[in-house]
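Reading through the structure tokens given below for one structure.
Other chains of the complex are left out, but the ones given are in their true place.
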Amino acid sequence: MNDTTNGPGEMHEILAELPLVDHHCHAVTTDDPDRVGFEALLTEGTVWPDSGISPFDSPVGVAVRRHCAPLLDLPRHARADDYVARRAELGAREVNRRFLTAARTDVFCVDTGFAPARATTRAELAAAAGGDAVAYEVVRLERVAEAVAARGVEPGEYARAFTDAAQQAARRPGVVAVKSVAAYRTGFDLDPARPTDEEVALAAARWQADRHERLDDPVLVRHLLWTAVELGLPLQLHTGFGDPDVRLHRADPSRLTDWLHRIPGSVPVLLLHCWPYQRQASYLASVFEQVYLDVGLTLTYVGPARARVVLEEALEIAPFRKLLYSSDAYGLAEFHHLGSLAFRRGMAALLQERVDDDELSRADALRIARWTGRGNAERVYGLDNGIREVRPAGGR
Amino acid sequence: MNDTTNGPGEMHEILAELPLVDHHCHAVTTDDPDRVGFEALLTEGTVWPDSGISPFDSPVGVAVRRHCAPLLDLPRHARADDYVARRAELGAREVNRRFLTAARTDVFCVDTGFAPARATTRAELAAAAGGDAVAYEVVRLERVAEAVAARGVEPGEYARAFTDAAQQAARRPGVVAVKSVAAYRTGFDLDPARPTDEEVALAAARWQADRHERLDDPVLVRHLLWTAVELGLPLQLHTGFGDPDVRLHRADPSRLTDWLHRIPGSVPVLLLHCWPYQRQASYLASVFEQVYLDVGLTLTYVGPARARVVLEEALEIAPFRKLLYSSDAYGLAEFHHLGSLAFRRGMAALLQERVDDDELSRADALRIARWTGRGNAERVYGLDNGIREVRPAGGR
């Protein structure tokens, strides 16, 4: 039995072999972090070095010691200090190569708006994965808006300046999607209507008076979402689980329903992470044509032991063409491996049991494996329609 | 092993044989839909014919191909097109007969306020089920209110006119319950107090000015709920999951708590569907004497593969006398079969495991099977106290 990706049954073999499309991830560090630095990247919170509480003693930390240690030539369940020491000994380049190769992912869509201080470029990420891997770009719109404001803009000009900048960013080679973190900034209890030009100008003036730092004005966030829809690219939305900046209950995607009703027939809207609202996301994906979901980040943090349960809930009612794979890996190349592993194992267990129980035909199970692992992403991002030819350009 | 209803163990046999009371369902179509028409009835959303995304590729669609195809003489996991073609070949009458017979349901409580364009009458539904099956009526109160408004009423007369019409409807032969879809119209964040006559008259005037179409004024919805309680019949309430008209978070039944505190000792309040808030519903049923729950509609949509998990959560703390069976079948006779199948399998698996683990005695398991499958409904609706004698009258 392969040590890290297989389990019993054909579906495990098939999912272990399938090259994935990771439709949402980030760069990984090119530093060799010490224990505290590693822990800081291992948690969605902060580190508490003097507390006796380590993220190594959480589900994700246990998964790193179990499933990542062997790839660094350590025994399974290695000690945390040994793990960090061995990682530094091998060096970031080799570590990143090992985990990204193990992830068996040949397409990465990289959110370039949030990365560690010293981090891989898109090209470096793809290169570390080896083979034909390519890395596309996802443009984080809040960053675009904040850059527009930082270089100075009259409040009355903000709407146009942001729209221009967003359009320009969307046209950059290799860009396949845009993303918003409205969930963090205001949550989803927003007026669903498009704000008027006057409202936007007024809000921009308020924001300017507030020094233009963080885009968290409800009017400007709404304007950003409406602008996103008009760009014509798939729109990724953070929902649910994330760092302590989120208010979980306000990031429940069902709070987007009014807005989703106003944008039918528009761009695909991809609900990211979703936990603990994966059932709510499953519902939205089942009734809104343009809505898709993933449980990226979540699968990594709950680990292989719980990935299947989360996937079962995410797929509880949604069409099987609506779930995508992502790792949401950030900082640590380990997350590319763990996300992939948890997805492969969880989906395989789900599908194998249904095939064994004759609840699902083998042919359907094979289609669902391929759809969720890559086909749905290829379809949403048009990766088979020529975009695939665009090799990563930015950051090289 | 019986192909569609049994699993290993005595509880599976017992539940497979038990005639069910379906305390909430709808009429089924008497048309022979084409593929798009069938898909439109298969989803709670709309159909997306050119999207490449079909409800046949969702849990409920997979369940239809697996569990309904054999009843149409097709192989398990039949192709969608073959399924729709064979269905049309047999014709609605025969199709409905086959699925309704397979459902082994001898009492139907039919929500007559929402039905497909061409659909079975209550008598036709009962006849399709064969044997001694009877079909009672559930009066949807929003329809009653909208009919009152449509025939013209002075705002100051609305309250009395609606109450009169509701009382009249409640007295129709065969009526066993009333229902409200307040969850769709306003959600449950309502002022729990009974509105005054003046408030109702004022709201009715607003509604009249708004052409009396859809009853979604918060004051009138509150008035409807209070009127419902005074009718003396059990009150069914849509909660949670449904068509895209719902805002899921506002349909969380825990938001009814203030109102439930104001109506103790009144009529039974039956929380329908509940998903993904079945645990919240389980809580309410455990602390409020008058509250009951079901996971109808949900079981059909999640399919037999997940029915047990949903039932486990619905019964996590509630007394076993509080859960009822419903299919919430609408449009497709398949849903009568699938709802019944998912309930029987899910309950049997839950009970059998507890008996096998000696967590539950066999005698208790038998009682719980019978209670949830029919006894609780018989008790709530008084079906053993003479109402059973009332044969369906309306619609024949």
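Going by the order they are written in, the chains are A and B; count residues from 1 in each one.
Rule of thumb we're sticking to: a contact is a pair of C-beta atoms (placed from the backbone, for glycine too) under 8 Å apart; a residue touches a chain by one contact, two chains touch by 3 or more.
These figures come from a predicted structure and were not determined experimentally.
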| item | value |
| --- | --- |
| With 2 copies placed, total copies in this complex | 3 |
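Keep in mind that, in the parts below, only the chains that are shown with their structure count from here on.
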| item | value |
| --- | --- |
| Centre distance in Å when chain A and chain B are each reduced to the mean of their C-alpha atoms | 37 |
| Complex contact set, residues of chain B against chain A | 43-46, 48, 51-55, 57-63, 66, 76-77, 241, 243-244, 246-249, 275-276, 301-306, 309 |
| Of all residues in chain A, those that touch chain B in their complex | 252, 254-255, 257-258, 261, 279-280, 283, 286-289, 312, 315-322, 353-354, 357-361, 363-364, 367-368, 379 |
